[in-house]
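Only one structure is covered here, and it is reproduced in the block below.
The other protein chains are all here in position, but one chain of the complex has been omitted.
Entry: subunit A
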Amino acid sequence: MPYEWDFSFLIQYSRLIAVGAAYTIGFTILTAISGFTVGGLIAMVRLSGTRLVALPLMAVMEVFRCTPVLVQLVWVYYALPILTGVELAPSTAAFITLTLYGASFFAEIIRGGITSIDLGQWDAGRALGMRRGALMRRIVLPQALKRMIPPLVNQVVLQLKNTSLLSVLAVPDLLYQGQLITSATYKPLETYTMIAVIYFIILFPLTTLAYGLEKKLAR
């Protein structure tokens, strides 16, 4: 007998699902902003060439780039408090982890964007008498940001997908709410299908945007 699909029971959980979507989107936006900010600072330090600061930073970044987010998440939540003696709320641990994980990738995107700008542009700005700040703000960053947009959007897409890992810390994101609904209804097929569809509905416009921008900016 074929399986009889029935999504109607999910209506009564719409509030729960809305909260989950809000957590997922909220965490993505917050950690995209904080990750971009921290990543930008790291990129500036690396570009300014003070190796004494840059080297340890690069080491920390490599750790975040070369370990799974899930491992980082449980490490920050369960292991870090043993070292620091400070208990972290699940969402705080999640915020810290996703910020640093994002920052380690954003930093490379930003640095790559800045170093891709022709040295002649720096020369021309300097020759006019621009100081470092003005040169960055007026000449380099406007051009670099344009080139960074497609990889930045891609990174935000990954960042959103990574929020699904927060469910292991019982942060009520979309996936976690799905797990709650499943354990109450024993209907994983409909529930998880719907969860996947919601992720898709959020992400598809973003990836389309990234693709479109990539094509437009490549010209």
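We adopt the following convention: a contact is a pair of C-beta atoms (placed from the backbone, for glycine too) under 8 Å apart; a residue touches a chain by one contact, two chains touch by 3 or more; residues count from 1.
What we mean here is this: contacts and distances are computed from a predicted model.
*Asks:* Can you match the unshown chain of the complex to its UniProt protein name from these: "3-isopropylmalate dehydratase small subunit", "ATP-binding protein", "tRNA (5-methylaminomethyl-2-thiouridylate)-methyltransferase" or "Caffeine dehydrogenase subunit alpha"?
*Replies:* "ATP-binding protein"
*Asks:* Return the single residue from A:Ala22, A:Val60, A:Ala124 or A:Ala184 that touches the missing chain.
*Replies:* A:Ala124
*Asks:* Out of A:Gly26, A:Pro81, A:Pro142 or A:Gly212, point to the residue that touches the absent chain in the complete complex.
*Replies:* Result: among the candidates, A:Pro142 touches the missing chain.
*Asks:* Can you list, in ascending order, the subunit A residues touching the missing chain?
*Replies:* Given the touch definition above, subunit A has residues 118, 120-121, 123-132, 134, 138-139, 142-143, 146 touching the missing chain.
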